[in-house]
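The complex appears here without one of its protein chains, the remainder shown in place.
Think of it as A, B and C in the order they're written, each chain with its own count starting at 1.
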Amino acid sequence: MTAEGHDSAPADIELRVAALEKVMIEAGLVASDTIDAIVDTYENQVGPHLGAAAVARAWVDEDFRRRLLDDATTALAELGIGGVQGEVVVAVENTERVHNAVVCTLCSCYPWPVLGLPPAWYKSPPYRARMVREPRAVLAEMGLQLDPDVEIRVWDSTAEIRYLVVPRRPAGSEGMEEEDLAALVTRDSMIGTGEPRLPS
Amino acid sequence: MTAEGHDSAPADIELRVAALEKVMIEAGLVASDTIDAIVDTYENQVGPHLGAAAVARAWVDEDFRRRLLDDATTALAELGIGGVQGEVVVAVENTERVHNAVVCTLCSCYPWPVLGLPPAWYKSPPYRARMVREPRAVLAEMGLQLDPDVEIRVWDSTAEIRYLVVPRRPAGSEGMEEEDLAALVTRDSMIGTGEPRLPS
Amino acid sequence: MDGIHDVGGMEGFGPVVVEDDEPVFHHRWEQRVFGMNFSAVGVDADRFRHAIERMDPAAYLATSYYEHWLHAIETLVVEAAGVPPEQLAEARRQLAAVPDPSAAVPHHVEPAWAVALVAAVTTPPPPPAAATDARWPPGARVRVRRHIVSAHTRCPRYVRGAVGVVEAVRGVFRLPDASVAGDPDRREAVYSVRFEAEELWGAPGHRVGLDLWESYLEDAG
Partner (left out) sequence: MDGIHDVGGMEGFGPVVVEDDEPVFHHRWEQRVFGMNFSAVGVDADRFRHAIERMDPAAYLATSYYEHWLHAIETLVVEAAGVPPEQLAEARRQLAAVPDPSAAVPHHVEPAWAVALVAAVTTPPPPPAAATDARWPPGARVRVRRHIVSAHTRCPRYVRGAVGVVEAVRGVFRLPDASVAGDPDRREAVYSVRFEAEELWGAPGHRVGLDLWESYLEDAG
């Protein structure tokens, strides 16, 4: 039924999407404003600032850090963070010796409640194919040169568990407030393909 | 360098091919008439009639049959058959209990000197992917319903050995001349995806 | 299903291309597709993923992520919601005749649905049941079965036959293989299993963790 061409022109895609929405609305399967609301939720409400807040809290609050590493789903709920595609969240912490990174080889599973929707590269076959086989090379290409002594642990999200990388707190951030620390925590540092920003 | 589009229009392909031929001719790598000659060879000289002649000979000449099954490369050379993509040919014989069929999962290796160039379906991903996994279903789709008791042996041409299936001589062909028998031997019956024609 | 989606470890894909300052959505149609999935047809992640996996392999690789979603929703609107395929074709014919198809989509609001939906997606669901009768404890050596013949599975090819170590038992979850085959009630323990790169690829250098259902595994012996 849906043998789309390999080079669907934008107009074709828009037509297909409009036809599908028309049929679904007429069948009572969806409403115009449910689509608007869900898009607004993931464009404007849920995003990597939530994960960044949790990471910053872990950096300043040792008890929270332990709870996050022990049971991230529950610890995140303390901050009001949780929901679809985050039914079970596991936080994995980077150290001097261990660097964690996340992938989903089979589709593009990603911890929506803490990071929002994934970027295109995360969903692309090159990242999915290569990250489990040659992560050090992929990370280097993405600008993250890891010391050869650092052990890389790649988490392939094959089931309903979603992973949040807790990056290392950057040097020079010792006196900073939690909110300012959160601004250092990038999306990529929580996927494991980058590091937090350095304090300016 | 050659990032062709996914839907190369015929005109694009023709332009690419013409440009390549121009460059190769100017570099002395190929000549116009070598291309013509090789195309003529495989369009008009080398084809499944050669394999059919060998199969018919095996049906009428028990000594030849034994030589063919023992060392097909040498036996075919007796008939003047041999060449590129047939450096080593192995003949596999169908019996009441065993049915042989040939595939090349990695590319599209095929015994050119006995069968000519392969048909498009032989080179297609569906045939290559499925033939080693579910040959009985593929053969049935292609019109060859095998008795469940018949053992299927699939030969995946992963090295430089090429396979020729020797089909069973059809019932009712007992009195026929070798040349008339050859006319019963189809290309597909020598790949293992069909049976010889029945005598009319 | 050993389909085209199972790309882990495949070579030849080239560099990871990163777009600077990427927006959440690139086109309005992506927003609509994303939103339409939050409906009865998209709610079953197993069937949704399987609908994508059944795409023609050439089309799968040549199309974008949200085109995969579009394909899946179109498929499930027919298969799961019972909409006749002719109805989709007819809607396309009708909208192809107007200058702006998107503007011609009926506007129908259900404010209560929208509120409930947003609340639902941003509320953590209850935790999975603890795996009280898990077969293997953390530290156990397990081998991934060589043969997984399900129409839909979450056991990638690249770990089949490999030996790893159980890092944690994640709880009890619905088995996707059974769910897509019509038995949504079958549940199993899920294990986080750690593999050495040497075991997976023949060269050391890193570790890979996967979450695998109990029936994907056997004793390493």
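The rule is simple: contacts are C-beta pairs under 8 Å (C-beta built on N, C-alpha and C of every residue); 3 or more make two chains touch, one makes a residue touch a chain.
Only a predicted model underlies this, so the values are computations on that prediction, with no experimental measurement involved.
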| item | value |
| --- | --- |
| Contact partner of the left-out chain, one of C:32, C:157, C:187 or C:206 | C:157 |
| Touch list for chain B against the chain that is not drawn | 1-4, 6-8, 10, 13-27, 29-39, 41-43, 45-47, 73-74, 76-77, 82-84, 86-88, 90, 105-108, 113, 116-117, 119-121, 123-130, 132-133, 135-136, 138, 141-142, 151-161 |
| For chain C, residues in touch with the removed chain | 1-4, 9-14, 53-58, 61-62, 146-149, 157, 161-162, 201-203 |
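In the analysis below, only the chains that are shown with their structure count from here on.
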| item | value |
| --- | --- |
| Chain closest to the assembly centre - both centres taken as Cα means | C |
| Centroid distance [mean C-alpha coordinates] between chain B and chain A, Å | 51 |
| Between chain B and chain C, centroid-to-centroid distance (C-alpha), Å | 41 |
| Length of the line joining the C-alpha centres of chain A and chain C, rounded to whole Å | 16 |
| Residues of chain C touching at least two other chains | 58, 62 |
| Numbers and ranges of chain A residues touching at least 2 other chains | 6-7 |
